[in-house]
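What follows is a structure written as structure tokens; I'll ask about it next.
Shown here: the complex without one of its protein chains, the others still in place.
For reference, chains read A, B and C in written order, and residue numbers begin at 1 within each chain.
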Amino acid sequence: MLRSAIVGSTGYAGLELTRLLLRHPLVAPPLLLSREGQEGGELFSPVDGAMLPIRPFSWELLNQEGIELLFLATPHEVSRAWVPEALDRGLRVVDLSGAWRLRNRDYRAVYKFSDEGEAADSVLSRAVFGMPELHRDQIRDAQLVANPGCYPTSVILPLLPLLKDGLIDVERGIVSDAKSGVTGAGKKPTQGTHFAEVSENFRAYGVFTHRHTGEILEQLGLQPQQLTFSVHLLPIRRGILSSLYFHLRHAATDGDIERSLRKFHTGHCFVRIFSPPRQPEVQHVAYTNFCDIGWTLSPDRKRVMMVSCIDNLGKGAAGQAVQNMNIMYGWNETEGLIG
Amino acid sequence: MLRSAIVGSTGYAGLELTRLLLRHPLVAPPLLLSREGQEGGELFSPVDGAMLPIRPFSWELLNQEGIELLFLATPHEVSRAWVPEALDRGLRVVDLSGAWRLRNRDYRAVYKFSDEGEAADSVLSRAVFGMPELHRDQIRDAQLVANPGCYPTSVILPLLPLLKDGLIDVERGIVSDAKSGVTGAGKKPTQGTHFAEVSENFRAYGVFTHRHTGEILEQLGLQPQQLTFSVHLLPIRRGILSSLYFHLRHAATDGDIERSLRKFHTGHCFVRIFSPPRQPEVQHVAYTNFCDIGWTLSPDRKRVMMVSCIDNLGKGAAGQAVQNMNIMYGWNETEGLIG
Amino acid sequence: MLRSAIVGSTGYAGLELTRLLLRHPLVAPPLLLSREGQEGGELFSPVDGAMLPIRPFSWELLNQEGIELLFLATPHEVSRAWVPEALDRGLRVVDLSGAWRLRNRDYRAVYKFSDEGEAADSVLSRAVFGMPELHRDQIRDAQLVANPGCYPTSVILPLLPLLKDGLIDVERGIVSDAKSGVTGAGKKPTQGTHFAEVSENFRAYGVFTHRHTGEILEQLGLQPQQLTFSVHLLPIRRGILSSLYFHLRHAATDGDIERSLRKFHTGHCFVRIFSPPRQPEVQHVAYTNFCDIGWTLSPDRKRVMMVSCIDNLGKGAAGQAVQNMNIMYGWNETEGLIG
Partner (left out) sequence: MLRSAIVGSTGYAGLELTRLLLRHPLVAPPLLLSREGQEGGELFSPVDGAMLPIRPFSWELLNQEGIELLFLATPHEVSRAWVPEALDRGLRVVDLSGAWRLRNRDYRAVYKFSDEGEAADSVLSRAVFGMPELHRDQIRDAQLVANPGCYPTSVILPLLPLLKDGLIDVERGIVSDAKSGVTGAGKKPTQGTHFAEVSENFRAYGVFTHRHTGEILEQLGLQPQQLTFSVHLLPIRRGILSSLYFHLRHAATDGDIERSLRKFHTGHCFVRIFSPPRQPEVQHVAYTNFCDIGWTLSPDRKRVMMVSCIDNLGKGAAGQAVQNMNIMYGWNETEGLIG
């Protein structure tokens, strides 16, 4: 049984990760840790309601408990600060924050990291972007897996196949209109997450400036002016639906699009391709690790609207982290993630 | 045109009050004031979207602006501190807080007022509990109206007629199981009002200890052991539904109950009595000043379940405050409140 | 007092129209009518809870009651069948359905009208597309006003100014990603409107094929390949948010866009222009007749995301119908619509 630890189990992604690890057949119950300097406490187990102890973080404790794998569900500054020492101590790390996802320093600027420099670059060079459908081989041997953002997961998986096959006219621009449930905004109570400001409401936020934009551009190999990326807040707890709009380089058929998607995603057990007229819905992916993809071709067969759905806490965060762990340890990729 | 001022227009009750006063035909646009010591700002008008100035509070400003009527949508401590001076300066006050509602010092203990004493007692003796269906004549001439709490409004209006007529066996106890929308919990973001903790959830809180209990007991003339009062948080923005359970002293008919209700509420333009099998629903009172009342008799005709619905921001707060103002100034009681 | 009648007052748009007419100071309480051949009944008044009679439709009844203005909140086939006779009888008509909105026969094909021909063309030639911001002068004298669809209202008002000013590069295509609350889907219970299929869910529907597409193209003077229009179902009762994406012909500033919008919408009392970074939200237009418009410019200043919000039952249906009535009778355009 693998011994792992989670820092940040009280946030929404950390709690879902705790739930998934507690029911995983090959992993011992994870050690739950508060952030360095914070007190411990208790967590109501999302599996059986037991009160699980949260212990104050220390490297010694990790050592004593024989921890091999460290999950960080922490703010990105914390991940920047801790990962170097974790790697030095020989731990493997799956980091759910945005700390180690981006190669391009311009895209990283949005995070305002205070530790940019050679040491950080050295860590970064060992980080693998943890999207199994793109980087499975590198994940297998990675010491540091940078778990992708929720929005990028929902945008990259549907678009990459068609981009690789040259179907999309990138010069005319791709529009990605994403909508997310409220758990994606974190657990800290704010005016913007107050029930009375979300329920019976809907609004856009972070247009052109969302910090997930860089991840999408980098993984898709697009230039900034080729992608218009916006996000909206849905009055639901969990789930993302991304509506993707683009022009085709040549008029195509549903068959052309389906072939491209199915070819790329062959063997990707968590990507489900829906043939028209079937369309993904958030409710079909909630509480799962699936990414559902559908599309509609315009009557002139030159434009496409694609729709993808994920659970922002599942494939968009904790589920994908467990999927990465499964790969890192050579297990069945679906272990603990279906049913 | 009456000149009035609102302190606390950015809270949910204060915002609804602003909306109602802005559309009231006999009232000038209210002066919006921040709490003493706080900066001013702007308020997005709930009527037409104009940016309304919020000015820092001062007694001089009230004087300069010729304010006659002061609405306090403030925490009860603020109301306790300000009302004595307001009365001294000759202002009339409608206070939406719990500061001046209770005669019984035991019931007041829950508020932990720091200024209990002769001066406060003197103010209190001039306060009228602002429920027009009970105290219309006193409200007319009151200098200080203590606007009722939202839960008490939903409990007192249906129960009082039957209590007065001696229909209820109070010795067997009355159960009041109330459920409220989230705006009743105030605008301050907390873990308990985070969308992801309220949506798809439901929970009880404040059982046996809610600070509105005293108001209900006092207005209904009940002893503490005769009322079991509980409250729950509904995943909706606005609205309260109270389910009331009691035994009858003698087996009765629907006609008996209906007569009692209609007799008491004759001429009460905001109380609607629904004959069985029609039942109140929150959606019919949302955004109104109505209190809807229905009931069901047990097959043995000895027990009753009554149901009442109000909008916690309407009849439960701002609407009732405007109704009180209408009475204080001798206007039609429904002025500005219907449609 | 104008005497009017509503056919279809039990649907969501018809009910909101009833509410607005009941509180309108210049209109008598409307005569409520069932569809020909259907029985009458009663309607719980959305204003004061009185039970309003719904009478079986007949032309004689309209005549007896001295009805001048007929509102049709009916399926489009019913409006096609009734409007010719209504006009013959000298009635003025505001039709909320899609029956008489489209000039282009290709766009009309989606409705599959069975009565296409000279007679219908003659009626159509007298119909005015009832969007006051575009056709106020014609509405004033119209005998037949074709009240616009909800989605088109939310798309045309923000885009038309920039199109007229030649700011938008239409050759690169406009994307309109619209999201609507459930009342837009009508009152008939279906699997798709069941609470358990909508709550905590989100999905696209009607991509490239929604029957409102023709209205948008026709009023904006666009060709089909220039607009990608999609719609999604939001888990809210009321409100539409449309996200609009386009390329500019030349790099522009926020000032350029704001000038274009404000110039066109000068004097349009229900259109509110929000300067960046302020963004429209559905909650600010719910239960109003406003259309709020905001936008964000891309960092390269060549692309724009615009956001517009309306209440689908307000400016998207009943509110706009009342606004049209106000113009038809020479009243203040905001009469009965603010507050």
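Assume a contact is a pair of C-beta atoms (placed from the backbone, for glycine too) under 8 Å apart; a residue touches a chain by one contact, two chains touch by 3 or more.
Quantities reported herein were computed from a predicted structural model and do not represent experimental measurements.
Of the chains on view, those touched by the hidden chain across the whole complex are A, B, C. Among the residues B:G149, B:G239 or B:G316, only B:G239 touches the chain that is left out of the figure.
Which of B:L26, B:A50, B:A109 or B:V175 touches the hidden chain is settled by the complete complex: it is B:V175. Here the missing chain is touched by one residue of A:L22, A:V83 or A:I156, and it is A:L22. When you scan C:S125, C:Q191 or C:T266 for touch with the missing chain, the hit is C:Q191. Taking the complete complex into account, B:S298 is the one of B:Q38, B:S298 or B:N332 that touches the chain left out.
Contact between subunit A and the absent chain runs through residues 19, 22-23, 44, 47-49, 199-200, 272, 284, 287, 290, 292, 338-339. Although one chain is not drawn, its touching partners on subunit B can still be listed: residues 172-173, 175, 177, 179, 197, 199-205, 207-208, 224-225, 228, 230, 232, 234-239, 241, 243, 245, 247, 279-283, 286, 296-300, 302-303, 305, 307.
What subunit C contributes to its contact with the hidden chain is residues 12, 181-183, 187, 189-191, 193-196, 198-200, 235-237.
The criterion applied here is as follows: only the chains that are shown with their structure count from here on.
When chain pairs are compared by their number of contacting C-beta pairs, A-C comes first. Closest to the protein's overall CA centre, chain by chain, comes C. Rounded to whole angstrom, the centroid-to-centroid distance between subunit A and subunit C, based on C-alpha atoms, equals 39 Å.
Chain centres here are Cα means. That of subunit B falls 37 Å from that of subunit C. Per-chain Cα centroids separate subunit A from subunit B by 46 Å. Among all residues of subunit A, those that touch two or more other chains are 199-200, 235-237.
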